[in-house]
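With one protein chain held back, the other chains of the complex are shown just where they sit.
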Amino acid sequence: MLRRILALTIKEFIGILKNRKSRMVLILPPIAQIIVFGYAATFDLKDVPVAIYNEDQGEISRQIIARFKGSRVFRIIGGLQSDDQISPVISLKKALLVLHFHEEFSKDILKGGHGDLQVILDGRNSNTALIALNYVHTIVADFNRSWAKKNGVGSSPARLITRSWFNRMLDSHWFIIPGIVALLTIVVTLEVTALSVAKEREAGTFDQLLVTPMTPFEILIGKSLPGLIIGLVEGTFIIIATCYWFEIPLRGSLLVLYSGLFTFLLSAIGIGLMISSISLTQQQGLMGAFMFLVPSVVLSGFATPIANMPKFVQDLTLLNPMRYILVIVRSVFLQGAGFDLLWTQYIPMAIIGIVSLAIAGFLFKRRLY
Amino acid sequence: MGSYSSSTEKKLARMRLRGLIKKEIHQILRDPSSIGIAFFLPVVLLLIFGYGVSLDAEHVPIGIVIEQPGPETNAFVAGFMESEYFNPVFFQSVQQAESALLQRKIMGIVWTRSDFTRRLLGGAEAPIGVIVDGVDANQARIVQGYITGVWMKWIASYAKAKGKLLSVPVNIKHRIWFNSAVRSRNFLVPGLIAVIMTLIGGMLTSMVIAREWERGTMEALLVTPVRIREIILGKVIPYFFLGMGGMALSVFISIVIFHVPFRGSYLALGLASALFMLTAIALGLIISTAAGSQFVAGQIAIVITFLPAFMLSGFVFDINSMPLPIQIITYIVAARYFVSILQSLFLAGNIWPIYIVNCCYLAIMAALFFMIIKKKSHKRLI
Partner (left out) sequence: MSRARDNDEGYCIVAQNLRKSFFSGNKEIVALHDCTFKVKSGVVTGLIGPDGAGKTTFMRLCAGLLVPDSGSVQVLGFDATEHFLDVQTNIRYMPQRFGLYEDLTVRENLELYSDLLGIEPEKREDRYRILMDMTGLAPFMGRLAGRLSGGMKQKLGLACTLLKPPRLLILDEPTVGVDPVSRRELWEIVYSQVEQEGMSVLLSTAYLDEAERCQEVILMHEGHVMGQGVPDRFSKPLSGHCFMLKPAPQKKRALQRSLANRDEVIDAIILGERIRLVTTEAMEPEAVREFFGLEQTVEITESEPRLEDAFIWLLKERLKKLGRSVKFKTITHRKVAGKGDEEVIVVKNLKRRFGDFYAVAGISFSVRRGEVFGLLGANGAGKTTTFRMLCGLLPASEGQLYVAGKNLRKARAKARERIGYMAQKFSLYVDLTVLQNLRFFSSAYGLFGKKQEERINWALEAFDLKDEANSISRDLPLGYKQRLALAAALMHEPDILFLDEPTSGVDPLARRQFWAHINSLADAGVTIMVTTHFMEEAEYCDRIVIMKRGRILAQGTPEELKKRFHPPGITNPTMEDTFITLIEMEGA
């Protein structure tokens, strides 16, 4: 039996690797994705275009502007001369934000102790706007502190001392890139397993396989192994790239990481085989995989937190194996978490895996003929 | 050629084109999968994304450790209790809070030491410890911002109550235009329309053409007197209208279900959508010339339309902040221009200069794509 399974697995591998097209499917998307996600997918801003409308003649506005000039986040695109210019500069996306120092700005501060700095932001992408606003706050708070110190004005009674754990610089790459490990393994594993039966059905080879003495169980195992192995190999590739190319620290143990990956792959294979056993053509398999992948990526916490979703959607995500592996991968990488902290993630994933494999086995047997 | 007068030839050409379009319509009506891709897919995707993708943190679980409570700390904590952004959880010691953070039960910790009140009243700068979970850097930054907000509010009222001069010389007053409620859905949903339409245009067209090759119907078409441009138009026209239908449905869902404001002109939206639809369909046609089978076409379509439209269109991730080489790539992503138009039309209204410039880009891309198609397609098998 083992030998027959092995023969089928070897055959599957040759089939996958010999065909130029399916080889491409395994090689190109990982590279494209890691480049695109690794470089393009970032919430960290830089070179945000800023326009300055400075009606103030005083010193203070100049000092603040100098701080903006010194920041890598902002890029000053020029000054405005009148109120009327604010609207077009924002609307036309020339600047994401306008800093408006009114006439009495410096005077107010020198006289009354504080003045208002007006910030107008383009909210068409409100997330970017919020992040930019946070940067503005940071720059101004820094200025406030040093100004207060210099002028001996009563210092603030309390002060926030902020630290970020796990990701000191709050670099959003550290969040996205380890996530790709999960994303890519599921994409590739689904590609390999979801289409494997449909491909044979279309080519007519499935009948040929069924008339051999192989049992459905053997066929099922033989079809799962390539997905598992390829998933692990590609996962390893991304893990290596994450550590050595993107230089993201791997703080936890590989054992914890790989047990997570393995459990995750079982559930991915189960789902892939479920799709496979119900689709008659490769196209249906592809559509099925796509229709599964999109929601499971969106509702996994890959790019946006699950906590922000409506309650019923949050409950829905409990069925999503990707939700759990993302926690595991990120915790192992950034937090160095071990089994003690993560066991709550393994269990649901293992349950999903077992259930989906069982259903796949059932469907497979039923739809076999 | 020469055997017919030009007017008969025109009549014949019209007849051929009409025949092809009629055929395509019959096929669309019979094959539920085309209608599914055009109407079902947008609805599902919009719902998934609309509900699933939100960058607005609310009720963030935050650990609060007050080592020695007093009236001052109570006022500070009240700020967290009142804020809709936070869901405070109290801990006896910072160790407990830290272990909750490790287990990811809370997103951050705000911590005052036992000497906080003494130092505060003594006029020394009393430190408030803040720890945030930095794994999700974006969320961490947003949470930090919220905490700072609570702190600032508290400190202002504290200073006022004590009659103390506040050491905040520069006070930021911000206004966020176009989306003052800062609802991320307002910009994500219009952006999504662009992503979905790219996918539909690219996938649907590339797959239906690949289907003709696969089933051998293309060979049979090619040997009739039909001109290649008629075959192309015969595909573009029906799927253009199908795509526009999907588009209208998406806009309807955005406005009615997701309550995204629409401030521009519908006519302008229609026009820009038409241009975009053309580029998407043209891309689909190009894919189909490269792919021999529906299966490959579908895969290419997902990789070269869906991913870039999603990642490189500026719909979630700011293009300016990307590395230069990737910024350059974004110029050939048609969705980039359409996202810009959509976000402006929905949230800002008719900003003509943006509208016109982006439409021009779309028109150039469409023209370019159709030129490539014209060059690439011929009535030959290879």
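Order of writing sets the labels: A and B. Residues in every chain begin at 1.
In this section, contacts are C-beta pairs under 8 Å (C-beta built on N, C-alpha and C of every residue); 3 or more make two chains touch, one makes a residue touch a chain.
Model, not experiment: these values are computed from the prediction.
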{"item": "Residue among B:220, B:290 or B:328 that touches the chain left out of view", "value": "B:220"}
{"item": "Touch criterion as defined above, residue of A:19, A:87 or A:151 at the omitted chain", "value": "A:19"}
{"item": "For subunit A, residues in touch with the removed chain", "value": "3-4, 6-8, 10-11, 14-15, 18-19, 203-205, 207-215, 369"}
{"item": "Where the unshown chain meets subunit B, residue by residue", "value": "1-3, 12, 15-16, 18-20, 22-23, 26-27, 30-31, 212, 215-227, 379-382"}
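To be clear about the criterion, only the chains that are shown with their structure count from here on.
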{"item": "Distance between chain centroids, defined by C-alpha means - subunit A, subunit B (Å)", "value": "15"}
{"item": "In the complex with subunit B, residue positions of subunit A that touch it", "value": "21, 25, 28-29, 32-33, 35-37, 39-49, 60, 64, 90-93, 96, 109, 113-131, 133-134, 136-137, 140-141, 143-144, 147-148, 153-168, 170-172, 174-175, 195, 282-283, 286-287, 290-291, 294-295, 298-299, 303-305, 307-310, 313, 327, 330-331, 334-335, 337, 341"}
{"item": "Interface residues, subunit B side, partner subunit A - complex", "value": "33, 44-45, 48-49, 51-61, 101-104, 107, 116, 120, 123, 125-142, 144-145, 147-148, 151, 155, 158-159, 162, 164-180, 182-184, 186-187, 207, 294-296, 298-299, 302-303, 307-308, 311-312, 314, 316-318, 320-323, 326, 340, 343-344, 347-348, 351, 353-354"}
